[in-house]
Each structure stands twice: as structure tokens, then as C-alpha cells.
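A single protein chain has been omitted from the complex, and every remaining protein chain is retained in its original position.
The block that comes next holds chain A.
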Amino acid sequence: MKTLFKPDLTTADKPSRTRLRGLGQYGLLIAFIVVCVVLSLITPRFLTVSNLMIIVTQVSINALLAFGVTFVIITGGIDLSIGSTVAVTGVVAAMFAHPDTYPVIVPVLVGLAAGLLLGAFNGLVITKSKVPPFIVTLGTMTIGRGLALILSKGRPVSNLSDSFNFIGGGQVLGIPTPIIILIVFFIICSVLLRKTVLGRYMYAVGGNEQAAKASGIQLNKVKMVVYTLCGGLAALAGILLTSRITTGQPNAGVGFELDAIAAAIIGGTSTSGGTGTMTGTLIGALLIGVISNGLDLMNVTSYYQQVVMGIIIIGAVVLDSLNQHKNG
């Protein structure tokens, strides 16, 4: 794999680290393939087209969240509020999605706006106050949960229109809509991260903030964009979830932030910032989804499921890091 940066990048570029990332990603890919092979040997129902479609559909929500949080982690930040954003945006969208009220674009736009707003709020407080993102987004997480409960009065918002329910529950040419949405946003996020100036700035900010500042990058602007983007992607996940389960749930998305962060980290995004790819994050999310699906197919009791999941998460990261050291 080639370096992720164009050679004309600012001084903040760290080509040696990014090249290692590429190699580490192969380790992850190998781990992913091994898990898939093992699962298909154990249970013949794993490797069927319909099961694979189901896995990707189930993964789509976590993957969208993970894409957003990957941007944030690359800049050296973190966003714990996305699970709550899923709930708020889901409830808000559902409130405008009752049949025979508004055209389907309205709940989508209102939901997205709510997510972007929460994200921008995070960005604003983080850049203006210099309080660590961990704390700010922890606060937003609670605020968001509260807002979702206030707006919905603690009850699920149901009775949604068929056109709204199509977003997460429909099919186009036999392919479930969440898969299509996932692919579209995977491409958009990858391009944004790898092919645009903004993407390179994100790496620069996370790699070395001082150097990035010295080379004239406006840190606050980059962070603002990144958190807003993360909020927007969380809104998308919220709308998708609401549409999939055909109801806006104020208690939806509890703990989703952890799954998303896990996907990004398994995918090779370093929590210290400066490294990470969307492909890695996608594989990370798929790995989590495949394991959870496989354990259900094998009818492994839920007690063991959690232990197995934890071991595999740690295993994947250890493998990845060993790989990086070997090549470093």
C-alpha cells in the first residue's frame, strides 16, 4: 500500500507512520478472513448470500457512527455523545415522520440538522473552552439523552410513514437500503479523508498539533468541522435505526459510542491521533458484526458471547500492533 498522503503535504506529515498503518491493515484483514473462515467451517449457515446481507445491514449503523468517530479520533479527539445523538435524531425524525404529514425528506433533514447541531455544539465548546473532548462529549452525551426523553416524553414515537420506513427497511434491486447507504457514505468519507485538503489537515492536527498550527492550519476550524461531521453521521445512523425498527426510541443507542470507537480502534485508528483509515474502520465494524452474528448462529449463550467478543477485540488489536512493530 502506498503512503496515504500526497508528497506535497505540509511539515506535519509523518510518512513513516502512515506507511506502517497500511501494513498493519493487512494483519487486520487476515484476522477478519480467519474469523470468517472459522465461522463458515463451524456453521454452514454463515456463508450464505442472505446471511452476509444481514450482517452488513446490521453493521451499517455501527459503521456510520464509526466513520464519524474515526475523523474525530484522527484529529486526536474523542466523541462519546454519538449514542445519545442517535436517540435524539431518531426521536426528532420520528416526530416528523408520521403518515400523511410531511414528505419523507422533512424528517430526514430535521434529524440531520439536529445531529449537525449537537456535533457543532461539541466542536464549539471544545475549541472555545479548551476542555478535553472526553469531558465535553461526556456532558453532551447526558444532555442528548435528556433531550431525547424530553422530546418523546419517555415513550417511543411510533406510527411512522411507509416511505420513512423504507430508508432503513427497504430494498433496491434486491439490496437492502442500509447497505447502499453504507457504501455511499464509506466512499464519501474515504474520499474526504484521503483525497481532500481537509482530510490531510485532520491527520496533521492529530499527528502533531503544534506543527500543524505552525504550518498555518486553523486548528479550531478543522476540529469544528470534524465534530459537526461526526454529529451528522450519528444523525444518519439515528435515522437509519429509527426507520429500521419503525419507531423513534429515546433509549436507543445506549453504548453505541463504545462499539463505534471499538470498530475504529480495531481498524487501526490510533487513540493518540494522526493515523487511521476508513477501510480499516469498516473492516473493524464488519469484524464485530460477523462475530456477533456467528455466535448467534452457533447459539452460544449470551454470557460467553460477551467474553468471546472482548477476547477477539483485544486479539485483533494485539495482532495489529505486533504487525506494526515487526515492520517498524
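Following the convention adopted for this analysis, a residue touches a chain if its C-beta (ideal position, glycine included) is under 8 Å from a C-beta of that chain, and two chains touch if they have at least 3 such contacts; residues count from 1.
Definition applied: contacts and distances are computed from a predicted model.
Not every chain of the complex appears here, and the one that does not is recorded in UniProt as "Inositol transport system substrate-binding protein", selected from "Sugar ABC transporter ATPase", "Inositol transport system substrate-binding protein", "phosphoenolpyruvate--glycerone phosphotransferase" or "Tryptophan synthase alpha chain".
Residue A:I54 is the one among A:I54, A:L124, A:I180 or A:V308 that touches the chain missing from this view.
The residue from A:L29, A:L109, A:L149 or A:M309 that touches the chain not shown here is A:L149. Only one of A:G232, A:P250 or A:G276 touches the chain withheld from this view, namely A:P250. Taking the complete complex into account, residues 43, 45, 48, 50-51, 54, 57-58, 149, 153-156, 158-159, 169, 241, 244-247, 249-252, 292-293, 296-297, 299, 301-303 of chain A touch the chain not shown.
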